[in-house]
Each structure stands twice: as C-alpha cells, then as structure tokens.
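A protein chain is absent from this complex, but the other protein chains hold their places.
Labels for the chains are A and B, by order of writing; each one numbers its residues from 1.
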Amino acid sequence: MREGVRLERQYPRFSPCGVITLTTDFGLADPFVGVMKGAILRVFPSARIVDLTHAVPAHWPSEAGFWLTRAAEYFPPGTVHVAVVDPGVGTSREILLVGTATALYLAPDNGLLGPVVDAQPGSQLMRLHPDRQPQHFPARVSATFHGRDLLAPAAALLASGQCTADDIAVASADMVPALLEEPSEINNKIEGVVVTIDHFGNLITNIRQRHLRSIVEPVIWIGGQRLPLRRTYGDVAPGCDLALINAFDALEIARAQGNAAVALGLERGAKVIVQDGVRHR
Amino acid sequence: MREGVRLERQYPRFSPCGVITLTTDFGLADPFVGVMKGAILRVFPSARIVDLTHAVPAHWPSEAGFWLTRAAEYFPPGTVHVAVVDPGVGTSREILLVGTATALYLAPDNGLLGPVVDAQPGSQLMRLHPDRQPQHFPARVSATFHGRDLLAPAAALLASGQCTADDIAVASADMVPALLEEPSEINNKIEGVVVTIDHFGNLITNIRQRHLRSIVEPVIWIGGQRLPLRRTYGDVAPGCDLALINAFDALEIARAQGNAAVALGLERGAKVIVQDGVRHR
Partner (left out) sequence: MREGVRLERQYPRFSPCGVITLTTDFGLADPFVGVMKGAILRVFPSARIVDLTHAVPAHWPSEAGFWLTRAAEYFPPGTVHVAVVDPGVGTSREILLVGTATALYLAPDNGLLGPVVDAQPGSQLMRLHPDRQPQHFPARVSATFHGRDLLAPAAALLASGQCTADDIAVASADMVPALLEEPSEINNKIEGVVVTIDHFGNLITNIRQRHLRSIVEPVIWIGGQRLPLRRTYGDVAPGCDLALINAFDALEIARAQGNAAVALGLERGAKVIVQDGVRHR
C-alpha cells in the first residue's frame, strides 16, 4: 500500500461540467456498458457520457490507468472519469475516488488509478461510502456489477452536482499503487516497456519526452532492432520502422503504413531501450 | 401466434423521458447504427440515445429479447427501447409496439419481444401504422432498412412526446411468441439453457433466482461438470469453475479469472441442470 500521499483538499475547487467518461474491460458485445449509462441517466438525466475504451485487456488494470492519465487532459475541466477493470469485484476491495484540480476519478482500488495519482502529486484520495447517502444507491448492491450499482450512481451524483465528494466518500491515506513501474534511467540509458498496442499495430511505451531530455541523439532498441527517432510516420518511407513521440507524449514504435507489432513480432511488456547515439559511436 | 394477452390500456400512463435505447444485430463496423441515430435526431433533436448492444448474433432475435428484458429496469422510467434483429425485413411481418407501465418497446414481430411481454403480464400490444401520421415517415420506405425508415422515426416521435402510441399504432390481440422457452421444473429438478456467452466467457442461462427457491442446496450440472453455487467470482480460487446468480438475476457459469466457455468447450444452447444436493446425497 502507498502511504503519505499529500491531502491538499484540492477537491473543493472541483466544479462539475456534466461530462462522464467510461473506461472498462467489458467489451461492446454485451449490454453492460449500456446498462451503466442507463444507471447514470436515472440519476442525472442530462449527463453527457463519452466512451473512452471498453477494450482494456480483461483483468489487467494497467492499460486503463495508462490511457486515463494521458486522455484526461483533453476533456473539459469538471469531468468525472469512471474506470471499471475489476477482477476483485464482490471481494473486500474498496472503490477509490481521486480528486485533482480539474477532474474526479472513480475506480476500484486495485492499482488502476496509480498512474493518475503519480502524475498529479497533489491529488486527494478518498474511498466511496455509499451508506452516507443510501437513498441514491440500490437497496441491494449486486456482488458482481459494482460498475452499475456503485460507480455509475456515484459518478452521476458528482457530475450533476447533487453530491460533493465529501457527501459520498471519506478521506483515505493510502491506495494500492500502480502495477506498472516508471522507466528506469541509469547512465543516460532509458529502459521502459510496451504498455499497449493500438489498432494500427503501433507499440506504445511508458517512456515520455522528458525522459529523453539529456540524450543528444536518441537511438531506440526494441526486439533486436535499432530505430531512429523521427517526428511523424511520413518522415520515413512506407514499410520502414521508426520511433516517435506520439500525440500522448509517449515513445511509440511504428511501421510507416504498416503494422509494427505484427512485423516485429512483439507484445505488451516488450522491453524498449533508449541510448545516446553520440556516446555510443 | 400467442392470443389473449390482456390489454389493460396501461399506455396512457407512459410519460417519455427522452431516452432511446438501441439493440441490433448490425455490428459497429458499418454506419447503420449511426444512420438510425441521424434519423432519430432529425425528428427529435435532443434525444439521448444509448447503445445497448449491436452484437446480437445475426438473425437470432432470442438474445436481444433476453437482454432487453433484463436491462430495461436500469433505465429511467419513460425510456423507449428499439430492437432490430430482423431476418424478415421487407416481408409482411409487422412492427410491434409493446407498452408497459414504465417503458415502450419497438421491434419486428418475430418473437424478439416475447420475453418482455412474458415478464410484464399487463403489457399492451400494438402494431405500428405509420400511415396514420405519414408526414413523420419517409414517403418511400426502403425494403431492407426498416430500422432507419420506420422504427427510428417512431421511437423519436414517442420519446419526444410528439405522438402517443395511439397516434401511430393500433391495438393488437396477438404476437409471435418468444422462441426461447422458460426453464422446466420437474420433481425439484430445474432444466434450462445457456442463452448467451459474455465477453469474459461467462455462460449466462435462462434460470433465475426464483427457480431455485425450493432447492435447499443447489448443485449445478453443465457439460458433465458438477459446480457449486457461490456468491461471486472471488469466492473460489483463480482458475476454478463456479455458478452464481449474476447481477441480472440469471444463473451464470464462470471460471474465476478465466474463460468458462473456452475452458468447458460449451456454446449457446448448452443444457444446464440444477438439482438439490440434499436430496441426492
């Protein structure tokens, strides 16, 4: 358990804008996401609900936290983000409510929100206590769908302004930390991992622009290949591999007009190393 | 054809809330769902439209009715539910309008709405007659996309309050019944089937909590396996199989942190039997 997160009471500055985002591992084939939206609309009829992704690999919260951290800044201030990747549903794990200066986050306390808190050091940590406002929650909470029975109504109450975080949650001093470590930086060598592979086969890593700050001429190694760092896909010929800092400030390995993951035979978790070409000449 | 459904004129109590749900077998790769939403917004600009699922197996209405019955209660009173799984599009099958105390349902008359009517005995049955309000429907209705040309405008008219059911439909005394039978209960032995398999590989059956009421110690048999009834996934060790009553009041067969459908090699339609362990010891 992480301890000593500063509780700066930033929450009172939160002013809801009526937007709720959903991030789950439910897929879209079943009505589970739709039912969560129904549960939101029952409490907050004019909610504007945006699907972030419902294709997080089942039972692996890391990818949800990765994307949530990077996507949140493009939403209006006052957005409530809900994430449900929850292998421990029905057990004693609690539901976290994280408040930053501009957004609220609700998710099971299983490490999912670790990256959000790491990226926003002054975040306020709370734990959902539906029994403080029982009239807003189902009399009988199911053992297997807290997304519908707890997180959806909580998000609707917060996003509509019907409740503040203090009304339905209590301060917490700790949380389960992120499962995914930050990149290591030793002797000007950066070592990270592929966190996710997108629809185009681009390999997206946990290395950010700032990790490369002290490197004069970055050289990227992945799966035994040595790749140049370029600005965009069009900077190399079709079919060639490259690395770039993508639109979410993440080092990405791509094949121009092709599928890097298939071409290089790599998966989530693959190691990525950045060295300084000037030093290794 | 089912006959003698009571027509209690419950419809007049219906007060639309502006929410429309969509359930189809269209998938999301084509623009068909988006075009239905456009057709709704043309008639009712502030409609709030929720996708329930668009992955019902093509040409098999049973799964749509199963989910619709179980999902509807989580939507606000006054919701209009539209379902389009319609192998008979363009033939003489008609479009049903079912009214309950709190919701309206529109779907082709092919058995899809059977489970909804079975679950709500006082439902009002009607048939869509667009020619009663021709100005609201396309002058030329296509032979292959009634979802866009008939159901979308009808739902928009009803959800916006521009028309009542009586304006665009006439009472009907019968309908095509549900294709899927209810579980049988003989000598304290319950026999049901797997209706659908969710994204996680959980096998979801048509057996409900109430079917188990007279059983002291339920023992579940499926595919030659004997499974215990537990409260939630976390109640068995990872990799173990269990049965539970899920969040939609359906008996479900699952593998903790695994995929039961793949592990057990079972499909939709698989037989499930519940016996009383006390009697069979």
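Here is the rule we use: contacts are C-beta pairs under 8 Å (C-beta built on N, C-alpha and C of every residue); 3 or more make two chains touch, one makes a residue touch a chain.
These figures come from a predicted structure and were not determined experimentally.
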From B:63, B:109, B:149 or B:276, residue that would touch the chain that is not displayed: B:149
On subunit A, residues whose C-beta touches the chain left out of the figure: 17-19, 21, 23, 28, 48, 50-55, 67, 71, 74-76, 79, 196, 198-200, 231-235, 244, 246-247, 257
Chain not shown, touching residues in subunit B: 25-35, 37-39, 41-42, 45-46, 58-59, 87-91, 142-145, 148-149
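We adopt the following convention: only the chains that are shown with their structure count from here on.
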Gap in Å, rounded to a whole number, between the CA centres of subunit B and subunit A: 33
